[in-house]
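Just one protein chain is left out here, and the rest sit where they should.
The chains carry the letters A and B, assigned in the order they are written, with residues numbered from 1 in each.
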Amino acid sequence: MKTFKGGIHPPENKILVKDNAIVELPLSKVFFVPTQQHLGAPAKPVVNTGDTVKRGQVLTEPMGFVSAAVHAPTSGTVKEITKRVHPVTGLLAPYIIIEADGKDEWAPGLPLERDPFSMTAKELLNIIRLSGIVGMGGATFPTHVKLSPPKDKPIHTFIINGAECEPYLAADYRLMLEQPERIIDGARVVMKVLGLDSAIMAIEANKPDAIRLMQEKTPPEIKVEPMKVKYPQGAEKHLIDALTGRQVPSGGLPMDVGALVHNAGTVAAIWDACALGIPLIERITSVTGQGINQPKNIKVRIGTPLKEVFEFCGGLNDAAKIIFGGPMMGIAQYCEDVPVMKGTSGILVLTEQETNLNSYQSCIACGRCIEACPMRLVPSMLSRLGERSMWKEALDFNLLDCMECGSCTYVCPANRPIVHFVKYLKTLQREAKAKGKEA
Amino acid sequence: MMGAMLMVGGIGLVAALILGIASVTFAVKMDPREKAVLDQLPGANCGACGFAGCVAFAHELTANPEAEMACPAVNKDGVEAISDILGRSLGAGDAMIAFVRCKGSPADTITRYGYVGPEDCRTAQIIAGGPKACQYGCLGLGSCVEACPFDAMHMGEDGLPHVNEDKCTGCGKCADACPREIIALISRSANFGVRCISQDSSKEMKQYCKVGCIKCRICENTCPFEAIEVTQGNAASIDQEKCQKCGLCVSVCPTGVISSKQPPRKVQVIAEKCKGCGICAQVCPVDAISGKPKEPYVVDISKCIGCGMCIEKCPADAIERLAG
Partner (left out) sequence: MHYILLIVGAALVNNFVLSRFLGICPFIGVSKRIDTAFGMGMAVIFVMTLASFVTWLINYYLLDPLGLQYLQTIAFILVIASLVQLVEMIIQRVSLPLYQALGIYLPLITTNCAVLGVAILNIQLKYNLLDACIFAIGAALGFALALVIFAGMREDLELNNIPRAFRGTPIALITAGILSLAFMGFSGLVK
């Protein structure tokens, strides 16, 4: 089976939630919609306090090409536009708070009924852009930008990412089992946009029923490829390496090797946008972990407060850590007043036993991290440089190629928080760069 | 004997000749000031300045207009001489010392989350802006203590760093290490400092800190020398050059955020010298001096705050400080 160099095998823990069918969370009374749910330039609100909004109505205007709009998750009134804690940065960021009117009325004309395959690639790309679709694997990169590579970097390999390599998460898995048509049709739309006549769907071998189902359902032009179960197989650079043998160059992007990867959820959202005109306002999220009483895979609108998700899932039980995303690359939350966002692939509620709160020791130069690193870096060196804030030397060790996957931290016998050191060094480098620009 | 002398002498002469020629051929143009500066340095090449020897440090001082006087072996006259040579004043100014502008120990402030990671304030800062609710306050993980090359800082039981004034050299490494710029270098002779740099409003601060500056401006209004002010949105700060060390601000501050190194010494009237003019009673801000005209005045020690205004204004030099 195809794979890449390095990587680790953490316990899957998907059993907690993988056999739970998707359930829809009942509509909340208040929705907290952050204006920044994507990587890139901010988007400014185009509604004011007191405005009535309908479900799917656009709420913000992107301030640049690499940016995305957000849309109203339900109908109601704009209660307030203010700053609240953002789940990704932990700092204050602008939010549009909507008080739902309970009617859940669509914006006029929605949902549409149209045939994406009779539209041009350009039209489809425009729809994707206006629908605020971003990478739903968690990175939230604006999809229309990914689908617009420069002319000198054409795409000839399109990969649908059904790997879901993070432990605990099963949202994409359930989506594949329960709504395969949305994924397949969305993939065909993307193929139309890119002008390709074939695509690969990658699914990790720990999901044999999904593989079988997809193999049945996919048309011949979409090949289903079972992947060796290893973290981080779902990382796009490693999918490309495993499937095509091509390596994205240091500092480069998948388009440099003519490849493009989309998460299965993103592709399903693309179908909704192109065929039904529905913008990205909801997603499937796995709420799991030993600390939540009833783990579920929920269909949830963006902006839904975390408290309501917890209530719906039976409440917390000895929770020590709450993570948005997976346990390897997710972001721990310190505040319960945060909402579900476009990129929230999972909500983990972990007990103390499931986390690692131990202190660390000096690097013993055992080399386990070097074996594990999927980007072929020397994490032990980066951690030692991080202890001494030596970011310039770290750049020589390809600091910026680190994708912070956490494999090194997971295997370190001295329990060193290597990814933390890397993030710290990157912060120092960014600050120095900004200062240099000012000077 | 003769032969030996001739031999050694001969070799020496030949060597000297070669070296003489070489010193001209390989001459390096040196800034003449550099030579003069080098003469002022001890020539011991001890490396305390951080450079590879006196020649290197002389070069640094001459070539780099921002270089500081880092040689501990040059006395005050030498520093002055070097300043003259280079045309700029070097370090002969005020001795500085580190001052920690935060009083928020964990007992008096709110902590938002349990931080797990390296014991370093800078690495904690990148996680959602740090575990402390106050974005301006000390995180207490000791990056400053770690950075001090003179062992002049230690983390106190109150979770805040403390400066050992005897060891502190004012090098500023702790200030550089602090991710929130809480540590400032102030003149050693300063006696008062405000231990807060928060820019949050009083309303916001009340939610997470009991001991910060609430910008009430009482200190600003009380100071007779306009030495302390609360500028737009910032915590109070003291202009050390104007501060006369009277201590009035400390006595009126509601949160006690202004710290003082030494309590000002109280005063007493020297009865023999006192002419009974009463000027001291007039200038005393706390009405601690009383008396009748033409009779020696008396200081009420319980009221006296040791501001020293009376000493300054007394025309007869009849007031003195009590022994500390």
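The criterion applied here is as follows: a residue touches a chain if its C-beta (ideal position, glycine included) is under 8 Å from a C-beta of that chain, and two chains touch if they have at least 3 such contacts.
The structure displayed is predicted, hence computed values, not measured ones.
Partners of the chain left out, restricted to shown chains and counted across the full complex, are A, B. Of the listed residues A:54, A:384 or A:420, the one in contact with the hidden chain in the full complex is A:384. Interface note: of B:8, B:301 or B:322, the residue touching the hidden chain in the full complex is B:8. Checked against the hidden chain, the listed residues B:56, B:86 or B:155 yield one contact partner: B:56.
In the full complex, chain A touches the omitted chain through residues 362-363, 381, 384-385, 387-388.
Take chain B: the residues that touch the chain left off the picture are 3-4, 7-8, 11-12, 15-16, 18-19, 22-23, 26-28, 45, 47, 51-53, 55-56, 59.
The rule is simple: only the chains that are shown with their structure count from here on.
Each chain gets a centre from the mean of its Cα atoms; for chain A and chain B, those two points are 49 Å apart.
Only residues 112-114, 116-118, 120, 122-123, 126-129, 131 of chain B touch chain A when the two sit together in their complex. Across the complex, chain B is touched by residues 89-91, 332, 334-335, 356-357, 360, 386-387, 389, 417, 420-421, 423-424, 427 of chain A.
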